[in-house]
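What you see is the complex with one protein chain gone and the rest in place.
Now for chain A:
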Amino acid sequence: MSQTVFAPWNDPDEKPLIQFRNVTKRFGDFIAIDNLTQDIYAKEFFALLGPSGCGKTTMMRMLAGFEAPTKGQIFIAGQDMARIPPNKRAVNMMFQSYALFPHLSVWDNIAFGLKREGKDKDAIAARVDEMLRLTRLSKFAKRKPHQISGGQRQRVALARSLAKAPKLLLLDEPLGALDKKLRQDTQFELMDIQEKTGTTFVIVTHDQEEAMTVASRVAVMDEGQIIQVATPAQIYEAPNSVYVADFIGDVNIISGRAKPNGEKVAIHWAEGQPDIIGTTATKFEAGQEIHFAIRPEKVAISTEEPADAANKTKGKVLDIAYLGNISTYHVELPTGHVVKAQTANTRRLSRRVITWEDPVWVSWTDTAGVLLER
């Protein structure tokens, strides 16, 4: 039995929940968002990923209504949001600082938004209890925010922002403060809650691992623009630019000139070295500048010359980074390029054959890397 793949962005009949149309946001001379157009669909877990100052937080604050676009329009569920203040939007936000009200108990924090809606007492109590159960906080209902742990506070913030059952939930670096173990657990918890409630989540993060784990689609941003939007797997395996390839995970980039040859492209990258052979759907002109990007785990390392590899070259081991489950070898080629090759440590360390200064071969297939124009 096959599961239907969740991909509303590929369905032309699907109406997007959020539409950014040519949105520009300036702060004085600084352009935070530069003519950005993007659709986000209902029930998506959409991640905005980028370095600080790339405009991801500004995008989120415009969705919440704390900032207004300088130019362009934002639609949520088909409605132009230009004149709608934050308190009139079916959007809630989980703040980076959590912003829990210190003078109110956990229960009252979660009930805060519901009370503003003027619901009756029983309905509020029922909803708050439901939220407390969902986030496993029932025991702490009467505590004040300063009497609970960091992880619990983070769950209170989530419960409070979900209590009003918003169409859209915004998460601003929600897990930044948690330690790694707790963060990973919480990521799965977030995905679980997102699935249970069917809410659309937009998350802002600078942590690529987090974006890859939780998101249905990742938007990689730089200088107020979205460079690429795709599923985590596509972003990793088929980045559209050197910037994206470099931002997500570890990568080797080798630049050279293209020599198209049928379906394959040969890349002339250094004198006296064999051309790199790669496969691509993009048309490259002869002599055009081309960048070859390959992930370290797709580069094989061996002491013997590999017999049938499409690409192979000799070098010597410069450095070894031992990470427990994997090791990364930095191999220096005679041209001065350093290529990173990664292998899984399936054997115990004592039996490792390659060590510092060893002459080695690095090799990869003709489909292992990506060919990029920019």
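By our rule, contacts are C-beta pairs under 8 Å (C-beta built on N, C-alpha and C of every residue); 3 or more make two chains touch, one makes a residue touch a chain; residues count from 1.
Throughout what follows, contacts and distances are computed from a predicted model.
Asks: According to its UniProt record, what is the protein name of the omitted chain, chosen from "Tryptophan synthase alpha chain", "NADH-quinone oxidoreductase subunit L", "ABC transporter permease subunit" or "Ornithine carbamoyltransferase"?
Replies: Answer from the UniProt record of the missing subunit chain: "Ornithine carbamoyltransferase".
Asks: Kindly state which of the options A:Thr58, A:Asn92 or A:Thr280 is in contact with the chain not pictured.
Replies: Final answer for the missing-chain contact: A:Asn92.
Asks: Using the definition of touch stated at the top, determine which of A:Phe6, A:Phe30 or A:Phe101 touches the missing chain.
Replies: A:Phe101
Asks: Using the definition of touch stated at the top, determine which of A:Pro8, A:Gly113, A:Gly224 or A:Gly315 touches the missing chain.
Replies: Touching the chain that is not displayed is residue A:Gly113.
Asks: Looking beyond the chains shown, say which of A:Pro8, A:Gly55, A:Pro69 or A:Pro145 touches the absent one.
Replies: Result: among the candidates, A:Pro145 touches the missing chain.
Asks: From the list A:Lys25, A:Lys56, A:Arg127 or A:Arg160, which touches the chain that is not on show?
Replies: A:Arg160
Asks: In the full complex, which residues of chain A touch the absent chain?
Replies: Against the missing chain, chain A presents residues 64-66, 85-87, 91-93, 95-103, 112-113, 116-117, 144-146, 150, 153-154, 160-161, 164, 176-177.
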